[in-house]
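The structure under discussion is supplied below as structure tokens; questions concerning it will follow.
== subunit A ==
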Amino acid sequence: MANAVVELKGCTRHYGGVRAVEAMDLVIFEGEFLSLLGPSGCGKTTTLNLIAGFVEPTAGRILIDGEDVTGLPAHLRGLGVVFQSYALFPHLSVFENVAFALRERRIPAEEIARRVGEALALVQLDRQGRQRPAELSGGMQQRVALARALVYRPRVLLLDEPLAALDKKLREEMRDELRAIQRSVGITTVFVTHDQAEALGLSDRIAVMSRGRIEQLGAPREIYERPASRFVADFIGASTVLRGRAVADDRVALSPDLTIRVRVGGILRVGEQVELAIRPERVRLAAAGEGTAEARIEGLVYQGAMTEVSARLADGQRVRVFVNEPAPMPLAPGQIIHLRLPADAFMVLE
Partner candidate 1 sequence: MKLLLAPALAVIALFAMALGCLFQYSVLEFIPGSLKTGGFTLANFRSVTAPQYLGVIWDTVWLAAATTLLTLVAAYPVAYALARTGSSRVRSTLLVLTLAPFFTGAIVRTYAWILVLGNAVITWPIPMLFTERGVLVGLVHFSMPTMILMLAAGISHIDPLYERAAASLGAKPARVFWRVTLPLSLPGIVSGSLIVFAWTLSAYPTPALLGGGKVQMIATVVKDRGLDSFNWPGAAAFALLALAMTIALLAGVARAGARAA
Partner candidate 2 sequence: MLKASVVALMAFMTLPTVVVMVVSFNPTAILSFPPSGFSWRWYVNALTYPQFQRAAVNSLWVTLGAVALALPIGTAAALALERGRLRLPTLWATLLLSPLVVPGVAAGLGFLILAASLGMIRSRAVLIAAHVALVLPFVVRSVWVSARNLDATLERAAASLGATPWRTFRRVTLPLLRPGLFAALLFAVVVSVNEFVVSLFISNRLTEILPVAMYSYVVNYTDPTIAAMSTLFITATFLVIWLADRYVGLGRVFLHHR
């Protein structure tokens, strides 16, 4: 069992009348990569700021390695922070930026030179030491920010949407590099993002947040395949939500003539209204026949590797389907298609 590095106990943070973070309990374990994922305003950056010590909680405590640091100012917490805007000191060279924390710790000059060299090599910028941040591209600046935060081997690395300012290709490259570096260094990492693809791809665990609270905390696969609430189901990945009434513990009637089979571990109560979610990539196009539902295509959005199909079932409810290209049959609006909805692909929403 890994030990807890960071613990938030009952942390609340108010800004005037706004509750940015509400009674949050969170434990972060040694060496893990934890993402705080959510839409803007959900409190993820505030949580990060609380851990870093930039803001104080209105209530609750924060512990690092078992020690209560709630009142401790940021410059005494020994954490590493990478800001969204990188916040590289414009008047200092790359070398001096990375060396900053070491100079604060009065480390002798030769050791500083050695360690900065190592840090820059880690992010593949060993030849840019003399340059100023303004002369570097966005991707390079981000790497300098990372090197600066890692060079003094902080206890925890905090990243506030570090990839947000990069373009798509660069973002994907940096994402992989980031993960590789984190694994090789083994540092406990907290990563704030609103991009679920990033969170899913990078994290050991994800905390999905909404309105100051954690909606669900778990491994990426768990979050994706078994969302605990409608919010999580909506926020992570796309989904179709179907409404119906449970007529048996494995059957839901969407309408008098449309019943579907579901396998959700027997949690259905007969007669109850229920909301089911299913991921569009699990819905399959099939030939007409037993176990399929008929639907009329309303919209098609070609996406290159797949086409997003929006179709309406007989009872009027909409279904989203991701069809891999090349599609098994030509598709056009107005066309009738038959959908196979795998019973075990459904998730029951609260």
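Per the selection procedure, all candidates are chains of the complex that A comes from, given by their letters.
List of remarks:
Please note the rule applied: contacts are C-beta pairs under 8 Å (C-beta built on N, C-alpha and C of every residue); 3 or more make two chains touch, one makes a residue touch a chain; residues count from 1.
From a predicted model like this one, the values you see are computed outputs, not experimental measurements.
This complex pairs subunit A in touch with one listed candidate out of 1 or 2: 2.
Interface of subunit A with candidate 2 (complex): residues 52-54, 73-81, 83, 85, 87-91, 100-101, 104-105, 148-149, 152.
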